[in-house]
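One protein chain is absent from this view; the other protein chains keep their places.
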Amino acid sequence: MKICFYPGCSFATSAGYKESTEAVCRKLNIELNEIPDWNCCGATVMFGENKLRATTLAARHFALVQTMGFEDLVTGCNACYATLRKAARLLDRDRELFQKTQEVLHNLGLELDRIPKVRHLLEVLMEAMPDSTSDKYKTLSVGAYYGCQLTRPDQELDKGWYPEILEHFLARIGFSVKEHSARTQCCGASHAVIYKNECQGLSHRIIREIANKGAQVITTVCPLCQFNLDQAQTQNNEPRLPVTYFTQLAGLALGLAPAELGLNKLLVSADKVLTRP
Amino acid sequence: MTTQNKPKIGVYICHCGMNIAPKVDVEEVARYIQELDHVTVARDYKFMCSNPGQDMIINDIKELGLNRVVVASCSPRMHEKTFRNAVRTAGLNPYYFQMANIREQVSWVTKDSQEATEKAKSMVAAAVARVFFHQPLDTREVTVAKSVLVIGGGIAGMQAALTSANAGYQVSLVEREPSIGGHMAKFDKTFPTLDCAACIMTPKMVDVLQHPGITLYTWSEVEKVEGFIGNFEVTVKKKPRYVDEKKCTGCGTCMQKCPTKKILSEFNEGLSFRTAIYTPFPQAVPNVPVIDATHCRVLGQNKKCGVCAKFCETKAIDFDQKPEFVTLKIGAIITATGFQAVNPTSLEQYGYGRFPEVYTSMEFERLNNATGPTSGKVLMKNGMVPKRVAIIHCVGSRDTRHKKYCSRVCCMYSMKFAHLLREKTGAEVWEFYIDIRSPGKLYEEFYNRVQEEGVRFIRGRVAEITDMVEDPGDEGRLTVIAESTLTRRTVRVPVDMVVLSVGLEPARGSEDIGRLLGLSRDGDGWFNELHAKLAPLATPINGIFLAGCCQGPKDIPDTVAQAMGAAGEAIALLAKGIVTTQAEISRIDPDLCSGCKSCIESCTYSAIRFDEARKVAVVNEALCMGCGSCAAACPSSAAGVKHFTDKQVMGEIEALLM
Amino acid sequence: MSQNDTNPFSAIAHLESIKQCIQCGTCSGSCPLADLMDHAPRELFALLREGAFDEVLHSNTPWFCVSCYACMVRCPREIPVTDLMYAFKEVITKQGTAPKNLKMPDMYQAFSHNIKETGKVTESQVMARYGMKHPLDALKNIPLAIKMQMRGRLELKAQKVADPKSITRLFELTEIPKDKP
Partner (left out) sequence: MSVYAMVKDASPTVAVKAALTKLLSQNLVDAVLVAAKSPYSALPMPTLFAEASAMDGIDPLAPAAPFNAARQAATVSRQATGKRLALVLRPCEIRALIELVKLNQCTLENVVLIGIDCLGRMENEVFLRHASALGDVTSEFQKNTSLQDDITRTCQMCEQFEPAHADIAMSTLGMAENSVLFASGSETGEALLKELGLSPAENPAQRETVTKQLREKRAACKKEVFAETSEKINSIEKFEKMIGTCLNCYNCRQACPVCYCRECVFLTDVFAARPETLLRRAQKRGSVKLPTDTTMFHLTRLSHIAHSCVGCGQCSSVCPSNIPVADIFTTVAAQVQAAYDYVPGRDVQEPIPYLIFAEKQKSGEPK
């Protein structure tokens, strides 16, 4: 399988997302074609500054995807996913905006004719991952954390409030899944960086809920979610749950070594829970 | 009166008090019309519909020898009948009359006075052009079958049946469930008077059963409806009960002995179990069980069992029963198919189906009912009495993602729940509402009473119900999160139990019933009444009436009043004994007919048949409703509707385009 | 919306949807940071309906929107609350009426500036620029930054697109002229 991949700004420096994604894709023969010369999608900032600019920053990639000959665009970051989809939706519905965007891109030497489908890496791996054949991780209980922007506002990939796709994924690849109610609760997102005190509670709520329901590990699908939940545990003594990426668990299920998957980069170490069984 | 006569048209322009005259220069219109060909006289008058107005027409017909009349006034819906009668009184065929609507279509909707006058002129001229082509039409009188069909055996259907039967007419009541009683049979108390539902309901159920004028068809469905007002032919399908109603004594031994016991009880909203042979509740009418064919070991699983048959002393069990079809001659039909509660599962944030202590209002009714799963004690699934309960209003109602309308009863029943909870458990009760809607006799007083009782009313639609707890002491409880909009604070209330006050939607299957009867439904699926204000119980199909929630959400007092009203409409029709068939019906010219059968396909009343010998389509005049579908479908104008002939319509259009 | 020409928000797409608001509070009840806002989201709609545009222009509410979209998927009138918050921020930014002591506009500004200069976002650089205005906040983050660096998670060098000028050009081409006061 070949996919057109948009990493986003946080991918490379995140706690092993890049390493594990690349390792898993190698193992599964998925060719990751990174968009050459990608830029920042604008995240949650740019739409509050200037709609046309926000749309164009995102649409620049749509033009690039087009020259690469792909129909879909895959990203592993919820914020990128939501932002690119938002731009795609606006372009699809607003003819005037579409024309203006085309114009700006044209001035930059790019042509935009069609809008690709924006997909999340989770969807891709959901299709590509084989079912588990080993019971090695059967006793490792995982809590799936989706964050806000994977299922909202579209509610297309799954239900908006209690999605199940990640639970299905984890169960299929051989982990014990703990259901909980914090799946799509807000972690504070970018506000957590500067409103630390005010947002700390949001992350703690999530961690506490997942721990309460008996999980030993949290898994996420987004660099910012991972960062917020991971760093929130560096300052207090509450249950300390390693916050992994779903690609890291997928790598383990495929028999890859933890180091290969960048698991050493977590702030809350996963060594204990992973070596115990 | 002869049609050969040269047309002599009288035109009457109404001031309609202050409705038309201030905007339209009626005298100018009369002057203009007077000059048109074939117009003998054109007059204006303050109120044409008044006695002197009508007399003016009658006198002119007699004295001036008019043979066509046009009145320009309000809508034909309002007064066409009035003026046709006047024309008839003067000895003219009433169809030599045409009305121009210069009120709704001109004076009320046109700003500029001059423009309105011009518009009125062309509309009246068009009516004159049309009436030129009018032809005399005849109506026929048909006798009416003295019987009523009531569809649905809830409180609406039962009341409609009783009222009709008390008037001396034969009533057939069809209910698809094993017992009559409907939703009301599930309730414990009723607002605002807190009458015990069973106490006021069960006597009515028995009355229905024992009334010599009522034939009860439970566990039955309407299969086919043919015919027309006064002369419907209805086929009722009696589903196999597998129990002989005549032999069964209702002793209940079969139900005690049935080994298949773990089927979720529909009547108790899945909060308890029933057996495969069952009556939905102990007071069921008729008190004859049915066998649930999917769960029965003999019928559903092809296993040896037959325990019920073994123990039945009167040998009433009959596993070989087949559906039976009964054909009824019916004069009037009352539709009372009711509602169902909205399923709140898709409102994910309320956790219904995820959290065991989140109940729907129908579940709570049963939980609270003396005949319910807990014998009327409000208990949680762990057997404990709740200490704090939240009641959430507008679940699925007033929500464009679900039902955009207000379901009308939820505020009141929510407050009834609050009262009962306070009374029975002493629990702290929190009501989360958007607006309290209590417009009914003694309703606002009931609201005040519940406030007095210490119920906490929070104005705010609940955002979320979660089992995530802030305080370890609340472990095992649910937290209700909402903005208290009056204080602008986000409140997080830990509770033991949540009741979702779900809205109402049309009953499952009402679309099918609608199709059988030819009734139209509004965007939300409720049956359309003929007129929202002036004919709320009638439907566009003559002889079919509406009662209760099938027309829209309503509470018990309104439902009962409407049921009596619908019965009154039916009785009026039956008492008169005859109906006049419509004159404006279709006719098909055999000389023009190509025999393509397009009209037959397009006729929703099955009123056209094909004459194989002549290879042409033929209209059954008794069945035709004059809708004009055939005329639209026919390319060669062989099919047309009397009084809406091509010449008449074209004449009108020609004049308008002038 | 009101036909009043002085409504600085009148050009916003779907603004007319707020006419449908029934002030039920679902949005504020769903909002994770509602407690930090001076007005509940629904109050902004009520204020706009009253014509109290100044209140909205100076409100901190849009700046605390975290884009979790909880309000938007629950609103019983299907008002696109989150999208409106973005649009409010755009108007407020253009009008320059964001509350002076608020940290979020500075953060956004630092973020946006980083994109404009390099085409990409490098967290350390955004924090550095933001820290010029809010040095305390930046200092507080140093222990965490050290931890991150130890795990190879802190990039100090700027990530860049091949031709950063093209992104700067994109910014220029999409610049909206400031409204005259």
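The first chain written gets the first letter, and so on, giving A, B and C; residue counts start at 1 in each chain.
Please note the rule applied: a residue touches a chain if its C-beta (ideal position, glycine included) is under 8 Å from a C-beta of that chain, and two chains touch if they have at least 3 such contacts.
Computed from a predicted model, the values in this text were never measured in an experiment.
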Contact list for the unshown chain, restricted to visible chains: B
Residues in chain B touching the chain absent from view: 37, 129, 591-598, 601-602, 633, 635-637, 646-647, 650, 654-655, 657-658
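The working rule: only the chains that are shown with their structure count from here on.
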Farthest chain relative to chain A (centres taken as mean CA coordinates): B
B-C against A-C, pair bridged by the larger set of C-beta contacts: A-C
Whole-Å gap separating chain B and chain C, where each centre is the average of the chain's CA atoms: 50
Gap in Å, rounded to a whole number, between the CA centres of chain C and chain A: 22
Residue numbers of chain B (touch at least two other chains): 349
Numbers and ranges of chain A residues touching at least 2 other chains: 160-161, 185
Contact set on chain C toward chain A in their complex: 13, 32-33, 36, 62, 64, 66-70, 72-73, 80, 82, 85-87, 89-90, 93, 103-104, 107-108, 111-112, 114-115, 119-123, 127, 130, 134, 137, 140-141, 144, 147-148, 151-155, 159, 161-163, 166-167, 169-171, 173-176
Complex contact set, residues of chain B against chain A: 348-349, 351, 354, 466-468, 470
In the complex with chain B, residue positions of chain A that touch it: 159-162, 181-182, 185, 205, 208-209
